[in-house]
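Notes follow once the structure below has been shown.
Certain chains of the assembly are absent from this excerpt, and the rest are unmoved.
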Amino acid sequence: MLYHVEMTVKLPPDMSAERAAEIKATEKAYAQELQRQGKWRHLWRVAGSYANVSVFDVEDNAELQEIISGLPLFPYMEIRVKPLCRHPSSVRDDDS
Amino acid sequence: MLYHVEMTVKLPPDMSAERAAEIKATEKAYAQELQRQGKWRHLWRVAGSYANVSVFDVEDNAELQEIISGLPLFPYMEIRVKPLCRHPSSVRDDDS
């Protein structure tokens, strides 16, 4: 089942560069593992921002919550979730 | 080049059912043709709404404008556009 998730990162201005680098590295590994598992289906940067647009493919609401709340950057992000479903005009078989 | 587009349809309450059906049919044909050409890469319904989330793959800003402003439902939609680019943590080769 698909979910549309927008994440905007807001790091506290007094976080040290080392700590920020560390969190970002952990986040990257976490995101890439989920992509390889097929759960984080799309991940795009919004140009000109520190934000992304993502599409997750998970079992249900509970798994979405588990994944999102486990993100290393979770405490520092504004997150908006929209549940998705097949659009009646869609022609792609593999997009829902 | 990818663009993230959200469209929310707001038909005037006094539009006749016939006129609405006609526009929707034209919109569907238009959307499916663009999907087949590869320009309308993703099209999802936002569950519980008369809205969609789409990703377009076009040459440039001008082609995006040409396609969006040509939508039969264009006069009746609220539309938000975000330019996308590759996310540094993305692992998919075909997603940018």
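Letters A and B name the chains as they come in the text, with residue numbers starting at 1 for each one.
As a convention for this text, a contact is a pair of C-beta atoms (placed from the backbone, for glycine too) under 8 Å apart; a residue touches a chain by one contact, two chains touch by 3 or more.
The structure presented is a predicted model; accordingly, all values stated were derived computationally and were not measured.
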Message: Can you report how many copies the full complex contains, not just the 2 shown in place?
response: 10
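As a convention for this text, only the chains that are shown with their structure count from here on.
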Statement: One copy, subunit A, sits on the other, subunit B, after a C-alpha rotation whose size in degrees, in steps of 5, is 180
Message: Could you work out how far the Cα centre of subunit A sits from that of subunit B, in whole Å?
response: 22
Query: For subunit B, which residues count as touching subunit A in their complex?
result: 2, 4, 27-28, 31-32, 35-36, 42-48, 52-53, 55, 82-92, 95-96
